[in-house]
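Take a look at subunit A:
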Amino acid sequence: MKAWDFVFLAYGIVWSALVFYLTVLRRRCRKIEAELVRLQSPGDKKKNEQK
Partner candidate 1 sequence: MELLRQTTWLLWKDLLLEMRRRESLLAMFFFGVLLLFIFNFAFEIPRERAAEMAPGLLWLAFIFTGTLGLAQLYQAEKENHCLEALLLSPIDRGALFLAKVFFNLLLMLSVEVVVFPLFWMLFNLEAWKLLPSLFLVAFLGTLGFCAIGALFSAVTLKARARELLLPLVIFPLMIPVILATIRAMEILLRTGAFEEASPWLRLLIGFDVIFITAGFLIFEWVIEA
Partner candidate 2 sequence: MASTTKKSGRGRSILGGLAFFFILMGLYFALIQAPPDAYQGEVQRIMYLHIPSILTAYLSFFIVFIGSALFLWKRERRDDILAYAAAEIGVLFTGLTIVEGSIWGKPAWGVWWTWDARLTLTAILLLIFVGYLMLRSLIEDEDQSAVCGAVLGIIGFLDIPLIHMSVYWWRTLHQPPSILRPDKLPWENVHPAMLIALSINFIAFLLVYFYLLSSRIRLGELQEEVKKTRLYGAA
């Protein structure tokens, strides 16, 4: 393992981890937003009674 391999390894891990976390965050946000829209939609009275 030459010096540059370590450098790329470190940078690779850090930035891929951050990007991965960002995508997970984005996906969770979209899921919650969809649920929020579904809850606030006009039919929410009926939907809540069923739940």
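Per the selection procedure, all candidates are chains of the complex that A comes from, given by their letters.
Please note the rule applied: a contact is a pair of C-beta atoms (placed from the backbone, for glycine too) under 8 Å apart; a residue touches a chain by one contact, two chains touch by 3 or more; residues count from 1.
Predicted, not measured: the structure shown is a model, and the values here were computed from it.
Contact annotation for this complex: of the listed candidates 1 or 2, subunit A touches only 2. Of all the residues in subunit A, the ones that touch candidate 2 in their complex are 1, 3-4, 6-7, 9-11, 13-15, 17-18, 21-22, 25-26, 28-29, 32-33, 35-36, 39-40, 44-45, 48-49, 51.
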